[in-house]
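Now for chain A:
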Amino acid sequence: MKKRKFFVVCAILTVLLIFGSVSLYAGGAQEEEDAVKIAFIGPLTGPNAAQGVGARNSFLMAIDEVNNSGKLPYTIEVIVLDDESKPGTAASVAQMAVSDPDIVAASGHWNSPCAEATIPIFKSEGIPFIVWGAISPTLTSKENYPYVTRVCPTQAQENIPLAKFAMEELDRQRWAIISDTSTYGKSNTEAWENNAKEYSGVEIVSLDEIQVGTTDFRPILSKIKNRDLDGVYFGGVVMEGALVRRQMVELDMEDTLMVGISGIVDDKFIETAGADAAEGVVAVKPGKDISRMSGGTEFVENYKSAGYSEPFGAYGPYAYDAAKIITTAMAKVGPDKNKLIDAIANIEYSGLLGTTSFNEFGQTENVVSTIYVVQDGKFVPWYESDYEDGSLSLPGAD
Partner candidate 1 sequence: MLYAQILNAVMLGCTYSLVAIGFSLFFGVLDTVVFCAGDVAIFSSFSVVFLVQLIGFYNIFFGLFNPVAALLLTVIVAAIFTAILMVLLYQLVIKPFENKSSLMPLLSTIAAGIALRELIGIFFPEGRNPRSFPELLSNERILQELPGISWRNAIIIVATILIVAILYWFINKTKIGLSIQAVSQNREAATMVGINRNLVIYVTFIVGGLILGFGGFLIGSYYAVIRFDLGAGFGLKGFSAAVVGGLGNVYGAIVGSMLIAFAEVFVTAYIPGGTAYASIAAFVLVLAFILFKPEGVLGNKSVEKV
Partner candidate 2 sequence: MLLELSDVYTKYGQIPMLQGVSMTIDAGDAACVLGSNGAGKTTLLKTIIGIVKPFQGSLSYRGENITPLPSHKIIQRGIAIVPEREGLFPGLSVDDNLRLGAYYEKDKYALAQRKEEVLAIFPRLRERISQQAGTLSGGERKMLGIARAILANPQLILMDEPSLGLAPALVNEVYGVIKKIKEEKKIALLIIEQNAQKALDVVDRGYIMQKGSIIGSGSRDELSENEIVKSSYLVS
């Protein structure tokens, strides 16, 4: 008797639950059909926030431009997601993105591990994904093609020109390497090391890997100080880079050249290292200098007038073009993710970065990079600097 009562109640509850869930489920399905959404993912908080925020602003600006132009019969909405530079968080927000059936394309990531975590998620849902800032070579591959494409160069593509510049143009041979242990620092350093070794006579004197957040580089610098160096390569980002340069000067190593990667091409680097100490630091950044890009000045002006307070950073133009590539493809085939996949992979798009097209791995074939040097408290493209014509000379130049 008691048992039967219980089962009756149980059954009623079950029915209620099913009913409720079905109604909720049905409610979820009834959404307006005309929304077209694109997801943007990047590190908006955490240690790499500066990169992510600049890219996000540029991305939003591109979409705004498209929406305002009225070229598309619908408005595109951008879902902005924060990966905090953590793969776990990235996977979580990617789940959030793919659970929305209106999302037809996505672009994301500065951190390669985050991209590694989200690519399978987007791929399994058949959503085309453009990497705007992560540089690990394995992200684009035969397996991931045509789902995953990348508008920015990989670590190798960034380091080859730098090595070439340093070895051939500057003729430096004895190098010390300092890198951080993040993927960014480590993979760049690896690419640099492999490249540098291909030049005859080049010798890597020492290799030191430090944790992100290290503040004291004096033990390393004291160690390498009297090793007759031609240059110090730094694989990492602003904070540690600025500290390395500052402490080099402090230990009387201002006559040793320091070269770095795009992670330090940032006004913050000069500000924290001090303009005097930073003078003559050489770094490479992918892409043309913004002033040489077609429409570059316009981009800078629009960015300013759009009222973004944060600088667009090294990857802003990439995010901007990624957005434009998605919308261009969309204009061609409509907001259908299945069609977009091929449309994006086969695109030939002329924008800020020049003409972008993707190879059989989904990697951009448009590889340009610019060498910068710090002159008078600013990063100046090498070809515009006083160092190029010899009126100034780099540290350690004969």
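How were these picked? Simply put, all candidates are chains of the complex that A comes from, given by their letters.
The rule is simple: a residue touches a chain if its C-beta (ideal position, glycine included) is under 8 Å from a C-beta of that chain, and two chains touch if they have at least 3 such contacts; residues count from 1.
Since this is a predicted model, take the numbers as computed values, not measurements.
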In-complex contact partner of chain A, selected from candidates 1 or 2 = 1
Key: candidate 1-facing residues of chain A, complex   = 45, 49-50, 181, 207-211, 213, 215-216, 218-220, 222-223, 225-226, 238-239, 242-243, 246, 250-252, 268, 271-274
